[in-house]
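Structure provided below as C-alpha cells; questions to follow.
Just one protein chain is left out here, and the rest sit where they should.
Let's look at subunit A:
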C-alpha cells in the first residue's frame, strides 16, 4: 500500500480533484513525455488545473512541484482557475486584424463588460485572446467552446449572444 503512505505526506486535496487526477495519471503516466497529455486530461475533466492538483501530479510523475507548475504556466491553454460556462476565443492575429478584428474585439469586450482573461460577473462567459485559429480565409474568426465561427461581425456576435441567452 505504497500509495496510501505517500498520500499522507501530501497536503489535503479535495476528493473530486484527487479522484480525477489519479484517474488521468493512472491512464497516461507511462506514456513517453506524459505531462502535457496529463494536463490536458486534468483540464478536460475539471475545467482547469487546480493548484491542489500540482503536488499529486508531481508525485505521480516523479517530478518536482516547481517543474509541474513551470509547465502549466508556460502554456496559454492551461488555466489555473475555473472558466465561465462558455469560453470565447477571439482571434487577434494579422489576417483577422485586416478584416476588422480590432473593432470586433472592442465590441465584444464592451458587450460582455470584461477584458481578456476575465469572466463575466454571472459566470457565463470567459474571454480569451488567441493568435490565429487557422480560419484566416474567413476572417475575423472566433471559437466558442471549440466551435469555430468565421466572418464574425459585431452584429453576428450579438445575434449569437441573444440566441445563446437562457
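Everything below uses one rule, namely that a contact is a pair of C-beta atoms (placed from the backbone, for glycine too) under 8 Å apart; a residue touches a chain by one contact, two chains touch by 3 or more; residues count from 1.
We take it that contacts and distances are computed from a predicted model.
Of the candidates "NADH-quinone oxidoreductase subunit F", "Carbon-monoxide dehydrogenase small subunit", "Tryptophan synthase alpha chain" or "Urea ABC transporter, permease UrtB", the chain left out of this view carries the UniProt protein name "NADH-quinone oxidoreductase subunit F". Contacts to the hidden chain, counted on subunit A, fall at residues 32-37, 39-40, 61, 70-71, 74-78, 89, 93-99, 130-139, 141, 143, 146, 148-151.
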